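And now, chain A:
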Amino acid sequence: MLTAQVLYGLTACVIVALGLRGALLHASLLQRVVAINVMGAGVFMLLIAVAYRGPGLPPDPLPHALVLTGIVVAVSATALALALARRLHAEQDND
Partner candidate 1 sequence: MNTTNLLVFDGLLLFSIVGLAWASLATTDERRSVILFMAFGLVLAVAWGRLLAPDVALAEAAIGAGLSGALLLAAVRKQSPGSSHTHANPDRNYSESGAKVVLQWLVTLLCAALAGTLAWALLHALSSAPHDTLPRAISDNLVASGVSNPVTAVLLNFRAYDTLLELAVLLTAVLGIFSLGQTTPGYQPAGPVFDGLVRWLVPVLILTAGYLLWVGAHAPGGAFQAGATLAAAGVVLRLTGRSRIGLPDGFVLRIIMAAGVGVFLLVGLTLLLLGRPFLGYPPAWAGALILLIETAAMLSIAATLLLAFVGGQPQSTAVNAAANRQREENSRC
Partner candidate 2 sequence: MNWDAWLPVLVVASSLLPGLVIFFLREGSHRLRTALNLVGAILKLVLVGILIWGVFHEHVYESRWTLAPGLDLVLHADTLSVLFVTLSTVLWLVTTVYAIGYLENAPHRSRFFGFFSLCVSATVGLALAGNLFTFVIFYELLTLSTYPLIAHRGTPEAVRGARIYLAYTLGGGMLLLIGTVWLHVLAGPTAFVEGGILGRLPAEYHPQLKVIFLLLIIGLGVKAALVPLHGWLPQAMVAPAPVSALLHAVAVVKAGAFGIVRVVYDVYGVNFTDQLGLLTGLGIAAAITIVYGSIKALFQDNLKKRLAYSTVSQVSYIALGTAILGPIGTIGGIVHLVHQGIMKITLFFTAGNYAETLGIHKVSEMNGVGRRMPATTLAFSVAALGMIGVPPVAGFVSKWYLGLGALEAGMAAWVMPVLIISSVLNAAYFLPVLYRAWFREPGPAWPAEHIPAARFETSAALLWPPVVTATLALAAGLFAAAPYSPLEWATLIAHREYGL
Partner candidate 3 sequence: MINLASSILILAGLFFYLAGSIGLLRLPDLYTRLHALTKADNLGLGLLAAGLALHSQHLLTSLKLLLIWLAVLAASATSAHLIARQARRQETRR
Partner candidate 4 sequence: MARMAILAGLWWLMVQGRADAWLVGVPAVALAALASVHLGSPALPRISLTGLFAFLALFLRESIRGGIDVAFRTLGTRLRIEPGFRRYRLHISDPSARVLLINCIGLLPGTLAADLDGDHAELHLLDSSDSPDPQLLQLEQAVAQLFSLRLEAGDD
């Protein structure tokens, strides 16, 4: 077991939990989006920590590819969520 793997992996767990908590508790739409992104970052960190094989060794490329896909997907979702939130805000302001 690599120390770095464990360190980063455990941190990832904490971040996932933090993000989840934020997503569940925040009233603000924007901050929920942020929270979900934080959670995503935690999951990505988990994957990258798993991929890590130690200094000087090539890491497992598969999780990296997965994370890249994940990031794109997360950005798409974030963009859509934000566009919706903006639309809602605009309508609320018009009221």
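With respect to how the candidates were assembled, all candidates are chains of the complex that A comes from, given by their letters.
Here, a residue touches a chain if its C-beta (ideal position, glycine included) is under 8 Å from a C-beta of that chain, and two chains touch if they have at least 3 such contacts; residues count from 1.
Predicted, not measured: the structure shown is a model, and the values here were computed from it.
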item	value
Among 1, 2, 3 or 4, touch partner of chain A in the complex	1
List of chain A residues in touch with candidate 1 within their complex	1-22, 24-28, 30-31, 33-35, 37-38, 41-42, 44-46, 48-56, 58-62, 64-65, 67-69, 71-73, 75-80, 82-87, 89-90, 92-93, 95
